[in-house]
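The structure is given below, and queries will be raised subsequently.
Excluded from the complex is one protein chain; the other protein chains are retained at their positions.
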Amino acid sequence: MNEIKNDPAALKHELTNLDLETPEKPHLDSNELIINMGPQHPATHGVLRVILKLDGEKVLGTECVIGYLHRGVEKIAENRTYAMFNPYVDRMDYVAAVSNGLGYCLAVEKLLNVEAPARANYIRVILTELNRIASHQLWLGTHALDIGAMTPLFYTFRDREEILKIFEKYCGARLTTHAFRIGGCLYETYAGFEKEVKNFVQFVRPKIDEYEKLLTTNRIWLERTKNVGVISAEDAIALGVTGPVLRASGVKWDLRKAQPYSGYQNFEFEIPTGENGDTYDRYLVRMVEMRQSLRIIEQAVGAIPEGPIMAKVPKVIKPPVGEVYHSIEAPKGELGYFVVSDGSTQPYRVRVRPPSFVNLQALDIMVRGMLVADVVAVIGTLDIVLGEVDR
Amino acid sequence: MVEESKTPATPPEGAKTGAPTPPSGSEKPAAEVSPPAQPSSGSNVAEKAAVLATSERNPATSPATTTKPPAAPAKPTGPVPEPWTAPLVEKYQHQFGSGLQAQSYLGQNYFIVDRSLIPNFLKLLRDDEQFDYCVDITAVHYPKREKQFDVIWILYSFERNERIRVKTMIADGETLPSSVPIWATGNWLEREVYDMFGIKFEGHPDMKRILLPEGWKGFPLRKDYSILQQDKEWVQINLGIESGQ
Amino acid sequence: MLNALMSYLGSNVTPGEANNQLWALIYVLIIFAGVSVAVVAMNWLERKALAHFQVRLGPMRVGPHGLLQPIADAVKLLLKEDIIPAEADKFVFWIAPLIGLLAAFTVYTVVPFGPSQAVSDMNIGILFMLGVSSLAVLGIVMAGWASNSHYPLIGALRSSAQMVSYEVAMGMAVVSAVLMTSLHGTGLYGASSLSDGTGTLSMIGIVQAQQEQQVWFLFKFFPLGLIAFVIFAIAMVAETNRAPFDLPEAESELTAGFHTEYSGLRWSLFMLAEYAAMIAVSSIAVTLWLGGWMRPFPHWLSGSVWDFIFSLFPGLTFLGLAAIAVRGTLRMPKHNYFRVQTIGLGAFALVLGGIGLLLLAIAIGARASSSEAIARAADSMNNIYWFMIKIAVFMYLFIWYRATWPRYRFDQLMKVGWKVMLPISLGVLIVTAIVGVIA
Partner (left out) sequence: MNPAMTPVATPFFFYLLSGLAILGGLLVITRRNAVHSALALIVTLLAVAGLYLMLYAPFVAGVQIIVYAGGIMVLFLFVIMLVNLERTIRERQFNRIWPVGLVAGCALLALFLGVYAKGKSLFPEQARGLAEGNNTQQIGEMLYGNYMFAFEIASLLLLVAILGAVIMAKKRI
């Protein structure tokens, strides 16, 4: 009665929008072949199921079936107070938990019409940029592994370990850090924080060159990533794609520059863009982004001002009635929070605009006409995290 | 039509985890100093405005509707949405007249638009005002109001580096024209709004659930859908476990 | 029985030729044991070298520095349950790995470890090797078909298509090497006075031809030998489904390719066949281009003094390994948990040291005393040593490829095979022929 239903009949029902007449039983003769990639598959970065309609090796169409990791974060938000909901936010994009926390705190601070003090902003910027580098490193490791290069995975994870050590010393947690509070930061920086961050910057810069030396001019890497999963700027904007994927298609837009928040305006850094929006350009854009983050950290660590780290925020947060949308530049793209408050201690509605969820929508356009091996490469280059896609 | 008897404040029942009906009237923040005649918005909203206005004029009185004893001192009144005046607004104000209001809250501008304007107003915004990036489509559920749902489009224009929200109010069971032809990103966003709130969008290429399994009954993000509730029948059929949890 | 045994000892001809079945059997057993030990060592080396490429330690727990890890793996695979999928084709499922193994091991009958150290010297040696190695495709195709599920079948079709297309390029490169055995050229290249003798297909013949012409075919007709060698080196990696061409077992798409449904002993047979094929294919490369068992610079640094120095190498290599093992024991932490491992590593160091000394003794003995037996022993020791070292270099290359290169997509793989490798190898063949006759 409850055997796992993957017989073709159920599959056919599900593929309504793929407008295909699935053969009664998919078998290996000349016409199309329906293959299920996932939800349990080494290359889908989590529980994503992609139904591929193949003609031999060529992909004719895809349909993403998601929701396997849906925990109902937005429903939980309506039953928790503002401060209690903070740790849940880290569990969405568990790879870039610090950015999630920053986004949520900034949104609620805007609701409370409160501004975090300068010192808190600097600490927030340093930790968020460190988190961006960690997220890009994890992306590079797993993306290269999907395409077959085993070695970068170990290099990137070894260097990412240094960042996690700094997080652990600062707030006790490595991955889901819950580092910030509404109104600023809870923890003062531990003794030697600046020195350790400076050492980290010196340590990691040559390491990024190492990754580049391994991959950027690697013939087979070029062959596997050039002109693979191409998306034009117009399609990207129409599909609402943001972050490195959008920048690689040539759109020079980064929220940290366009609508600076928590003190980003007083650091200079460039925004890298690519030309033809293929997997190789996205790889180059993210590598330059890592270097730019290092620049920001260097500037921030050098000039952390003295002063309080927490704005005056009442013990029990009861924001006035109203609704606010605030978004930040998370490593994967624009991460937005639409918080509606009804004056009580619990948010009336928290809507999270997840970059991975919207970027994943572009998979179908990028992969059409490509081969199965490219589907794996494109899922990797979109840098999706299923915790954030399913919420 | 505007004045309506004060809705009895619903006593907060039982444990917090019980059905989280909002403690007081809906939070609709549309409290203007002089409540303009709102043809379409429900009486409850006006009543809400009136209540806030009164508490605004004389801050000394305790927050009106909650039956809790006014332990907290009179909270300084929060920011209030002022009317948003901009050339963009003027242009469409006289074009659509009453069907459209423009407000701004804490510096974030948004339109409140009548349901009938939806498909072409958005098209206008995209084509003429270069709002070419639809950040998000979402909804909020106010069970108390006569038009229960707020559907919100968050738009952004790259040239003008400006972000606005367009909001419309629809009753339960009403459908909305899909904005997929305008922005392709609407596809999954509208599917999620349907999945969570039950608002169908006509003309959507593939109107079915996106996060919850296919045969799931009930729309979780509605306020009357308790946090512990599950579609027991689906769970029994597909996962074969008796209890909901 | 005994005189058959002793009578052969004197002859310097391969047992096959000397028609001595007993010695041929002994050679076959030696080769079987040798290749299995080599495969075990290769397994350990691959894991360790790959680990150190990737900034990690590799197996350290089973035995000192993971030395017993391959044995642990083998035992695990023996004990693992041997599942045959439900509607699989039992007979074909059972025979597929055997064919793979058969193809991988019969190649060794013709591999020339020395002038007389080969099971038999067929006069169609290289042709036989290519023929048998093309049988391996059958094993893979049948494995894919018998597993009766999508992924293994696609993996099998892919790998067989890949092997068939790279076999062509490989064949062309081999032919150009065989051409070199007979053609010496007269003008620019034709330095040697040898007449245009008839070429040979036999492996030992090819190496002897290189000895006579005093040049490795790698350097003969300068760029041509090198190009043919490079073509063969790439094709052999593709032939054994390794490193950049390991598409059939691309984890990220087709789970594990044609041997997805295999488990336990049957799966280990496939692994054994893969490693054996790797060693076999690199031995072809060594024989054809790197002068088989010849020691480096036999003619520039000729003379008995140099011979003696080069004959010390085997002993010194083993002593070097022993030194590394000793250093390992000394650096082993003093905690008594590690006591067993230190003893184990110490014993291993002793064994290596012993072998090293023995080989040194043979080398010195051959130099000092004039007894013919020791001289023959030293000779065969040198031959086998140099042959094995060259194969070891190739093995290291295989591992190096695996650490650095990402994987080719299937269509790129076929494009490289047909549009790049085949034309070049054809070109090299034609130009070698022309150069051989005219230049």
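Chains: A, B and C, in written order; residue numbering restarts at 1 for each.
Simple rule for what comes next: a residue touches a chain if its C-beta (ideal position, glycine included) is under 8 Å from a C-beta of that chain, and two chains touch if they have at least 3 such contacts.
Please read all numbers here as calculations on a predicted model, not as lab measurements.
Engineer: One chain is left out of this view; which of C:Leu127, C:Val230, C:Ala323 or C:Leu426 touches it in the full complex?
Structural biologist: With C:Leu127, C:Val230, C:Ala323 or C:Leu426 as choices, the missing chain is touched by C:Leu127.
Engineer: If the hidden chain were put back, which of C:Ala49, C:Val137 or C:Ala243 would touch it?
Structural biologist: C:Val137
Engineer: Return the single residue from C:Trp145, C:Trp216, C:Phe270 or C:Phe410 that touches the missing chain.
Structural biologist: Of the listed residues, the one touching the omitted chain is C:Trp145.
Engineer: Out of C:Leu157, C:Leu312, C:Val326 or C:Ala375, which touches the unshown chain?
Structural biologist: Of these options, the touching residue for the absent chain is C:Leu157.
Engineer: Mind listing the subunit C residues that contact the chain we can't see here?
Structural biologist: Residues of subunit C in contact with the hidden chain: 17, 19, 89, 91-92, 95, 122-124, 127-128, 130-132, 134-135, 137-138, 141-142, 144-146, 153, 157, 160, 164, 167, 198, 201.
Methods note: only the chains that are shown with their structure count from here on.
Engineer: Return the chain label for which the distance between chain Cα mean and whole-protein Cα mean is smallest.
Structural biologist: Central chain is A.
Engineer: Measure off the straight-line distance from the CA centroid of subunit B to the CA centroid of subunit C, and report it in whole Å.
Structural biologist: 72
Engineer: How many angstrom between the C-alpha centroids of subunit B and subunit A?
Structural biologist: Centre-to-centre distance between subunit A and subunit B: 27 Å.
Engineer: Counting in whole Å, what is the centre-to-centre distance of subunit A and subunit C, each centre being its mean C-alpha position?
Structural biologist: 46
Engineer: Any chance you could list the residues of subunit B touching two or more other chains?
Structural biologist: none
Engineer: Which positions in subunit A touch two or more other chains at once?
Structural biologist: Residue numbers touching two or more other chains: none in subunit A.
Engineer: Which part of subunit B faces subunit A closely enough to touch in the complex?
Structural biologist: Result: residues 16-17, 20, 22-24, 26-27, 29, 31, 52, 63, 75, 77-79, 81, 105-106, 108, 132-136, 138, 140-141, 152, 154, 158, 161, 163, 165, 183-185, 187-189, 196, 205-206, 208-214, 220-221, 223, 225, 227, 237-240 of subunit B touch subunit A.
Engineer: Spell out the part of subunit A that touches subunit B in their complex, as residue ranges.
Structural biologist: 1-2, 14, 16-17, 66-67, 70, 72, 74-76, 78-79, 110-111, 113, 235, 237-241, 251, 253, 258-259, 318-325, 327, 334, 336, 338, 340-344, 346, 348-349, 351, 353, 357-358, 361, 390-391
Engineer: Along subunit A, where are the residues that touch subunit C in the complex?
Structural biologist: Result: residues 28, 33, 35, 42-43, 57, 144-151, 153-155, 158, 214-215, 218, 220-221, 223-224, 371-374, 376 of subunit A touch subunit C.
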